[in-house]
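What you see is the complex with one protein chain gone and the rest in place.
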Amino acid sequence: MNAPKVKEQLTPEGIVKYFKDEFKTKIKSSNVKKHVEGSKKKEYYNIWIKIDKSIFKDVIKHLCDMTYPHLAVISGNDLKKDIELIYHFSLYFGKRYNEISLNISVDVPKSKLEIETICDWIPGALVTEREKQEMLGIKIIGIPDSRRLFLPDDWPEGVYPWRKDDKGLQKYIRNLHEVKK
Amino acid sequence: MRFSMLPQVFAQMFKKPWTNKFPAKYAPKNTTKFLEDVESGKAKINPPIKTPEGFRGKIQYDKDKCIGCKLCIKVCPCGAIEFKEKEKKIKIYLSRCCFCSQCNDVCPVNCLSMSDEFLLADADPYSKDLIVE
Partner (left out) sequence: MSEQKNTTKTTYHIPIGPIHPALKEPVYFEFEIDGERIVDVDVKLGHVHRAIEWTGMRRNPIQILYLAERICGICSFVHPMSFARAVENACDIEVPERADYLRVIHGELERICSHMLWAGVAAHEIGFDSVLFITWEMRERVLDLTEYLTGNRVTKAIMMIGGVRRDITSEHVPKIKETMNYLKKNFEKLRKIYLEDKTFKIRSMNCGILTYEDAMGLCAVGPTTRASGVKKDVRVDQAYAAYGDLDIDYMTPDILRGKTVGDVYDRIIVRLLEVKQSIELIEQCLDKIPSGDIVSEPKIPKLLAHVKKTAGEGIGRHEAPRGEVIHYVKFDGENEHPYTWKVRASTYANILPWIPMLKGEQIADIPIVAASTDPCMSCTNRVGVIKDGNTTQLTKEQLHKLSVQKTRRLMR
């Protein structure tokens, strides 16, 4: 964990500009959503950014230079031709009403299902990367530990439960009332 | 203080137990014989603690009000309600019900309500006590 290089805190639009200045057209789209809740109508922001796969590792390094993030989870979507991975980060925790949620989504084509690991920058990502490997069939390059996490050892190879195509699961592998357990 | 738990332990020795002894003070050795004794009047069952108002117990169905709109079947998370096509009424299987009372909220004519009955254990999931229709 190195010390962050950017000293002052950025606004949500400032964060989007920070990434766009560095990576220009490789940032495909961005969206800043404001939410208001409660009687005093305090606001908080969610930022959604979509990036190209080639700059993925550099974006994460750039983010860690700005401020050390908290990785909540990685979620995966099966769009027909590719798989979209969304990394949910939260930044600037520690001061009251100061946190901004940042969601970075990457499209990985099904023809070449690989992506780099972020465990060297954020060690806590190990559990969630292992889960994506077994649930979606995506290969994570450089992961320190690539064993199965949630599925049992006798699960058949090549079946990925979260996919919606033929590699997915149509019905349960084993129904307890049929197996008479 | 080194052992701050000691005063509590002493105070506890002089207090009455808080448990409500339902159904009897000690567990009966032979359950069927105990139930026979209760029927003939030789033994008595301690009643359970009264449930508060708004408790979600066994579901009650008012058949005449039902209009057959099937909204309750749509929102039931457990799939415990079945539609009887010919009569346009419903049949509820209590062995699958999770007592969430979402069907009560959805029904447009308010024909479903929750009672305070909770002693529903049975050996057969499809016995007459566990089907409401």
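Order of writing sets the labels: A and B. Residues in every chain begin at 1.
The criterion applied here is as follows: a contact is a pair of C-beta atoms (placed from the backbone, for glycine too) under 8 Å apart; a residue touches a chain by one contact, two chains touch by 3 or more.
Only a predicted model underlies this, so the values are computations on that prediction, with no experimental measurement involved.
From the set A:10, A:55 or A:71, the residue in touch with the chain omitted from the display is A:71, counting the whole complex. Residue positions on subunit B in contact with the hidden chain: 1-5, 8-9, 12, 18, 51-52, 54-56, 71, 74-78, 98-102, 105-106, 114, in rising order. On the side of subunit A, the interface with the absent chain consists of residues 1, 35, 37-44, 46, 48, 68, 70-73, 75-78, 86, 88, 90, 93-99, 101, 103, 122-128, 147-152, 161-162, 169, 172, using the contact rule stated above.
Simple rule for what comes next: only the chains that are shown with their structure count from here on.
Rounded to whole angstrom, the centroid-to-centroid distance between subunit A and subunit B, based on C-alpha atoms, equals 44 Å.
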